[in-house]
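As you look at this complex, bear in mind that one protein chain is not there, while each of the others sits in place.
And then subunit A:
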Amino acid sequence: MMAAFSVARSSCGLINGLRVSFRSLAPVKHGAVAAAALQTSLLPDCRRYSVGHLSVKERIDMKRKAALVGGGQKRIDAQHKRGKLTARERVELLLDPESFVESDMFVEHRCSDFGMEQDRNKFPGDSVVTGRGRINGRLVYVFSQDFTVFGGSLSGAHAQKICKIMDQAMTVGAPVIGLNDSGGARIQEGVESLAGYADIFLRNVLASGVVPQISLIMGPCAGGAVYSPALTDFTFMVKDTSYLFITGPDVVKSVTNEDVTQEELGGAKTHTTVSGVAHHAFENDVDALLNMREFFNFLPLSNQDPSPIRACHDPSDRLVTSLDTIVPFETTKAYDMLDIIHAIVDERDFFEIMPSYAKNIVVGFARMNGRTVGIVGNQPKVASGCLDINSSVKGARFVRFCDAFNIPIITFVDVPGFLPGTAQEYGGIIRHGAKLLYAFAEATVPKITIITRKAYGGAYDVMSSKHLRGDVNYAWPSAEVAVMGAKGAVQIIFRGKENQAEAEAEYVEKFANPFPAAVRGFVDDIIEPATTRKKICRDLEVLASKKQVNPWKKHANIPL
């Protein structure tokens, strides 16, 4: 690549230089921000109607102005004091500058009970900001719940606004990002609020697999409200300021007599490490929103769009020599699958999903020669990379997302099998493990598999094997595809035989290598690890035109 900065507007994509000027080098302490009120200039000669003393234009301006400050400056300050941004600040930061097109700014709630009909209880736009905008030029629909208006509680009008943009997103095929910060149902509205939730849930379900749906929990989200994020493709949280739970600590105390804090019950740490409800947690609002932009770059806009390809600076034929030594000689020794992933993908850029939950499997998004891919890998570093209930479910959901949205799947296999034990069997490892098997088998996107070391037993079949329609299956020279490890196998095959060590050596010689799989065509090639990136990039180019259709069905019946 010649000179440095390719700017979209310059015809040749190059400019000679870029100049930076430092107007003030003094460190920025606090910027003046941002519930920026519109400069309204009232025209003196505008037409007035007979009702009231304000012209329509003036009333429009007033409403807009009111909508921009939500629940008012006091509540905005309170929101800031909690370390949270306002609904509008969030939208502004998430979207490209000046790209936000707001809808339903004039919608107000329709509740007339409990004094809600009074003017002071009416807020233009109610407790949510909705609209569309762009992230790096790509269309997205957004709703952002406004905690400063009735604690972001969900009224009929609030739900209606969300439903409207979801319907539009479905019509044009664009993702929906929800920024959740809501105290729950608008109790004053009663059943209307519940109906509103249901309307949203229905749309979440209908949109599932049609457009990507992302929830970013940036405040409380409790009760029935949690099911909207739960139905979306990804749920992200903000550390220390966001909570997700069915019932709060008080109810928990009264029902089960457990003492638990909000944070312990439904904080970011709980959901990203224990429950697996959330897919990632970010440090704060700004961090979360900026990361959301990066994350969005990986996604196609809808199931009708191909996996996006971004301009790539990392050579697709780069040899990764460090991989030649990464797998230790002793089969019992661990290594970090993330090292392999980082070294192979473009620019070491890997967006890991659920990095702290079921760490024996690694899933996430990356790019290969600019094209988004989904990566699934067993993690030998944690529990030897075995498959258990949690890792199967984590893997399965990720694989299904990729398949739904045309994202090729690259699977790195080093799996000693399924985790044995009563805890797993009683927990239903059979039906949960089946999910991952099911997901890989039904996927029709390009599937490339690399066996780095162990591929034992049923877990070998599960991990995107040739038999499940893997398009390209590679083995590294260190690969061992077998029913089980040498020791266990020998105890069965040569039960009672004296010289177990010799039998073990024979087994290792025969099975602890890639040949048994390679001679049967179950792996397409045995490749030098250093060439893995190059091969995957080439294969993806070929597989870009892959067409595969599953038999017609109303919908498949994944073992839930």
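Convention: a residue touches a chain if its C-beta (ideal position, glycine included) is under 8 Å from a C-beta of that chain, and two chains touch if they have at least 3 such contacts; residues count from 1.
Here is the rule we use: contacts and distances are computed from a predicted model.
Asker: Since a chain is absent, check the UniProt entry for it and pick the matching name: "Propionyl-CoA carboxylase alpha chain, mitochondrial", "Coatomer subunit epsilon-2", "Succinate dehydrogenase [ubiquinone] cytochrome b small subunit" or "Geranylgeranyl transferase type-1 subunit beta".
Answerer: "Propionyl-CoA carboxylase alpha chain, mitochondrial"
Asker: For a quick check of understanding: of A:301, A:389 or A:523, which residue touches the chain that isn't displayed?
Answerer: A:301
Asker: From the list A:69, A:176, A:292 or A:343, pick the residue that touches the absent chain.
Answerer: The single option touching the absent chain is A:343.
Asker: Can you work out which residue in A:286, A:382 or A:543 touches the chain that's missing from view?
Answerer: Hidden-chain contact among the options goes to A:286.
Asker: Of the residues A:92, A:504 or A:524, I need the one that contacts the missing chain.
Answerer: A:92
Asker: Give me the subunit A residues in contact with the hidden chain, please.
Answerer: Listed in rising order, the touching residues are 1-9, 15-25, 27-34, 80, 83-85, 89, 92-93, 96-99, 134, 136-139, 240, 283-287, 289-290, 293, 297, 301, 305-306, 308-315, 321-326, 329-330, 336, 339, 342-343, 346-348, 370.
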